[in-house]
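Excluded from the complex is one protein chain; the other protein chains are retained at their positions.
For subunit A:
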Amino acid sequence: MAKRIDVKDLNLFYGKFHAVDGVSLAVPPRNVTAFIGPSGCGKSTVLRSLNRMHEVIPGARAEGKVLLDGEDIYASTVDPVSVRRTIGMVFQRPNPFPTMSIRDNVVAGLKLAGERNGKKLDEVAEQALRGANLWAEVKDRLNRPGGGLSGGQQQRLCIARAIAVQPDVLLMDEPCSALDPISTLAIEDLIQELKKDFTIVIVTHNMQQAARVSDQTAFFNLAGVGQPGRLVELDDTERIFSNPTQKATEDYISGRFG
């Protein structure tokens, strides 16, 4: 199920503003890749371009190639909706649908795609909630609104919702930045579990988190104010944090700037 991603010379724009310049990188399947870097360096923008969420923002566009197992998701014949079905996403702030119950939130993707079989939906809901380590906490209140859960539970609900549609890749945009340390730990453990089935790309501001959860780490940086962000270095997480080849990376991870 998990697929590999190859990004080739990707340039991202917001209107006339050149946000990200010439990023090329490869993400192997069943692997966690962390994007780190100072604010505004374009790491979230790159992440959002991997499932064509970037272009949802008015005026935003992408140039270059993003290959999913060799297939370009930016090819002119590709429907962005089908790309997003294959590449799921978890956002910075937990965003369960407020009108739906916990169960309906989890199966929202399938239900809105036309799945009507209640029994199958129940099964998927249980499987996804178990996958997100939330089943034990919510199994007695599946019909309660998702908005009644705690922040950490809501974020795991959102992860369950994302994996319920069985994507090939899971993108996470600072999934723990709004959570307390215990919920963060729960999500980090979950990422290790999910790695067995999914290709995961995670943006984080927390370098310890990147070091803990990821197999490889990409460091993004700005050449200067008003300049586009670019990929400085991509390597095994261990090497990035112990012996980076670029000085900027070393300065950043050792806390000398950013």
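One rule holds for everything that comes next: a contact is a pair of C-beta atoms (placed from the backbone, for glycine too) under 8 Å apart; a residue touches a chain by one contact, two chains touch by 3 or more; residues count from 1.
Assume contacts and distances are computed from a predicted model.
Choosing from "Nitrate reductase subunit gamma", "Phosphate transport system permease protein PstA", "Methionine biosynthesis protein MetW" or "Sarcosine oxidase subunit alpha family protein", the protein name stored in UniProt for the chain missing from the display reads "Phosphate transport system permease protein PstA". Among the residues A:Thr99, A:Asn117, A:Gln192 or A:Gln227, only A:Thr99 touches the chain that is left out of the figure.
Checked against the full complex, the one of A:Val81, A:Ile182 or A:Val225 touching the unshown chain is A:Val81.
One of A:Val66, A:Cys158 or A:Leu222 touches the chain omitted from the figure, and that residue is A:Cys158. Contact with the omitted chain, checked across A:Gly109, A:Gly152 or A:Pro244, is made by A:Gly109. Of the candidate positions A:Val7, A:Met53, A:Leu134 or A:Ile253, contact with the hidden chain is made by A:Met53.
Against the chain not shown here, subunit A presents residues 51, 53, 56, 58, 81-86, 88-89, 91, 93, 95, 97-99, 108-109, 112-113, 144-145, 147-148, 158, 161-162, 165.
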